[in-house]
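First up is the structure itself, then whatever we jot down about it.
Every protein chain except one is present and positioned as in the full complex.
Letters A and B mark the chains as written, and numbering starts fresh at 1 in each.
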Amino acid sequence: MRGRSVKRRLVDYAVHLTTAASALAILGAASHILLSALVEGLPVLLRGASFLLNPPGPPGGEVGGVGPSLAGTLVTVAIATIASAALGIPAGVMLSEARGSLLARVAERAVELIAESPSIVVGLVVFTLLVVPMRTPSALAAAVSLSVVALPYVAAQVRESLAAIPLVYREAAFSLGLQKWKTVFLLLIPMNARGVATAILLGSMRALGETAPVLFTAGAAFQVFYGIDKPSSTLSLLIFFFAGTPYENWRRLAWGAVLLLVLLSMLLASLTRRLAGRVRM
Amino acid sequence: MRRSIDVIYLGVATATAIVIAIAAAIVLALSIESSGVLAREGLGFVLSPRWSPSEERYGFYGVALPLVGTLAVGVQATAIAIALSVAAVVYLHEYAPRRVREAIGIAMFAMAALPTVVFGMWGLSAVAPLVREAGLGSLCARGSPTGQSVFTAALVVGLMLTPYASSVVSAAYDAVPFTYVEALHSLGAMGFERARVLLGMVKRSIAAAALLSFGRAVGETTIVALTIGSAFNLPLCPFEPAHTVSSLIASQYGNAFLYPGLTSALSAAALLLLAASAATTALGARIARAAVARGGEA
Partner (left out) sequence: MREPAVRTRELSVWYGQSQALHSVSITVPRGTVYAVLGPSGCGKSTLLRAINKLVLLREGARVEGLVEVLGVDVYRDHSAEEALSRVGMVFQTPNPFPHLSIYDNVAIGPRLRGMAKGRELDKLVRWALEKAALWDEVKDRLKSPASSLSGGQQQRLCIARALATMPELLLMDEPTANLDPVNAAKIEELIKELSREVTIILVTHDAEQAKRLASTGVLLFMGRVVSEGPISSILSRSYSSIIQSLVASARRQ
C-alpha cells in the first residue's frame, strides 16, 4: 500500500516520455532549421565573391549573388545601430537615473509602447511619414524604421545594466562629489561598459533580423544598390521575396542569404552572450 | 562647471524627448491616417468581410476575415508555444540529465537568435510540404493545396515563440524557493507530482508567458505572410489558407500608392494590431512583474 504504486510509476514514465518528446521536438526543429540552412545554403555561400558581390541572376537563369542587398543590409544596420544607440542609451540612462520623475515616467510608457508595436506597424508609420513625402522608398527610410524597432531593446538593456550596479559602487561613485549627470556618464556608465556594449549589440541584432519594418520602406531594388536616398533592399527582404518564387535559382539564392543571415545573427548573439553572460530573449 | 552639467542633462533630456515623440508619432500617424477609412466604413471596418480596394472610387475595406485569422493563429501559436515550453521546463527540471539540459539550452539560444524570416523560409520549404504530404488539407472543406495554412503558420510561429515563453516559465520555476522542492522530495513525490505542485505555484507566470506570446504572435508578420497562404477565408478549419491582419498589411506593400483609400485602411488595420498587441503585452508584463515581486509564489 505504501511507497510507489505501479500506477504512479506508469504515469511518471508517461510524463517523462511526453515531456522528453517535447524537448526533443524543440531540439529537432532547431537542428532542422540550422541543418537546412547549412545544406541548402552552403553550396551557394561557397561561390564566394560572386555570391557576396554580384546581383541576383535573371529569373530561371544562373544563381548570381546578393551584393546589392548585402550592401543595403550593412548600410541600414549600421545607421540603425548608431541611431538606436544615440537615442536608446540616453533614454535608458534617464529611465534608470531619474526614476520617478515625470519625464522618466512618460519615457517609460513611450519605450514600452514602441516595444509593443508590431514591427510591421512601425514600417507602415515610417511609410506614411517618410516614404510618402519623399515619394520613394529608400535605404534611409528602412534604416529609420529599423532604428525605431531596435530602440526599446537598447533603452531597456541600458536601464537594466545601470540598475544592476551594486549599491556599494553606486555610493562610492556619488561620494566623489561630482554632479549627478557627470557621475552617471563619467563613472557609472564606464563601470558598466559591458552592459552598454551589450545594449548596442542587441540593437544591431534586432535591426539585422527584422523583415517587416523594411517591407514598406526599403523598396525592392535587388539588382543595384543605388544609394542611401534611393530604393534599396536588405538580405532579409531578399529572402522574403525570393522564398516563394517559382524560380529554382532564386530559391537557391534565398537559401544562401538565409545561411549568411544565420551566421551573422549567431555571431552577434554569441558576442552578446559573451558580453552579458546571458541574453534577454 | 555648472554649465557643462546642464549640457549633459540637456542632451539626455532631448534624446528622451525624441523617444517620447517617436511613440507619439506612431499613435498619431496611425490615428490620423486611419480616420478616413474609419469615417467611411465605421464599425463595418471590423465587421465586414469585404476587402476590395479597386471597387468604385474609394474601395471597400473590411477586415473581419483577417481579424478571425489573427485570432486563430494567435491562439494556436500560443497554445503550441506554452505546451512545448511547459513540457520542456518540466523535462529539464525534473527528468533530464545534465548533458541533455545543456544541449537543449543551446538549441533554445540558437532559436532565440534566429531572424523570423529564417523561420518563415523554413516553414515554407519544410513545414508546408509536410502538411501537404500528410494530406491534412483534405480534412477541411477548403483545405490548402500548397500546405500553407493557419495551422502551418501557427506551428512555425509557436516554435519561434518557444524559447521566449520557456525563458519566462523557467525563470519562475527556478525562483520557487528550494525548500518547497525539498518538501516535495521528503513527501516522496515523483517527477510528475513535483511538477504538478510547482507548476501550480508558478501558474501566474505561465499566464504571463501566454499573454506575452499571444501579443507577439498577433504582430508577427514575416513568418505568417510566408506560411499562411494569404487568402480571404473564414478559417474555421486549421488546415485552410487565410489572412491575418499583419499578413494582409504585408501583402499590400506594392499597392499602397495605387488605391486612394488603401493607406488609410492599412493604417486602421495597423492601429488594431497595435492595440491588440499592446494590451496583451502590457497585461502579460504586469502579471509577470507581480509574480516576480511575490518571489515566485502563486
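Here is the rule we use: contacts are C-beta pairs under 8 Å (C-beta built on N, C-alpha and C of every residue); 3 or more make two chains touch, one makes a residue touch a chain.
In this text, all values refer to a predicted model and were calculated from it rather than measured experimentally.
Of the residues B:D6, B:E55 or B:E182, which one touches the chain left out of the display?
B:E182
Please identify, in ascending order, the residues of subunit A that touch the omitted chain?
Missing-chain contacts on subunit A: residues 1-5, 7-8.
Can you list where subunit B touches the absent chain?
Here the touching residues of subunit B are 177-183, 185-190, 193, 197, 200-201, 203, 297-298.
Assume only the chains that are shown with their structure count from here on.
Rounded to a whole Å, what is the gap between the Cα centroids of subunit A and subunit B?
Here subunit A and subunit B have centroids separated by 16 Å.
Using the touch definition from the top, list the residues of subunit A that touch subunit B in their complex.
Against subunit B, subunit A makes touches at 3-4, 8-9, 11-12, 15-16, 18-20, 22-23, 25-27, 29-34, 36-37, 40, 86-91, 93-94, 103-104, 106-107, 109-122, 124-125, 127-129, 132, 148, 151, 155, 179-182, 185, 205, 208-212, 215-216, 220, 236, 239-240, 243-244, 251, 254-255, 258, 261-262, 265-266, 268-269, 273, 279, 281.
So in the complex, the part of subunit B that touches subunit A is made up of which residues?
Those residues of subunit B that touch subunit A are 1-2, 4-5, 8-9, 11-20, 22-27, 29-30, 33, 83-84, 87-88, 90-92, 94-96, 100, 103-104, 107-122, 124-126, 159, 162-164, 167, 188, 190-193, 195, 215, 218-222, 225-226, 246, 249-250, 253-254, 256, 263, 266-267, 270, 273-274, 277-278, 281-282, 285.
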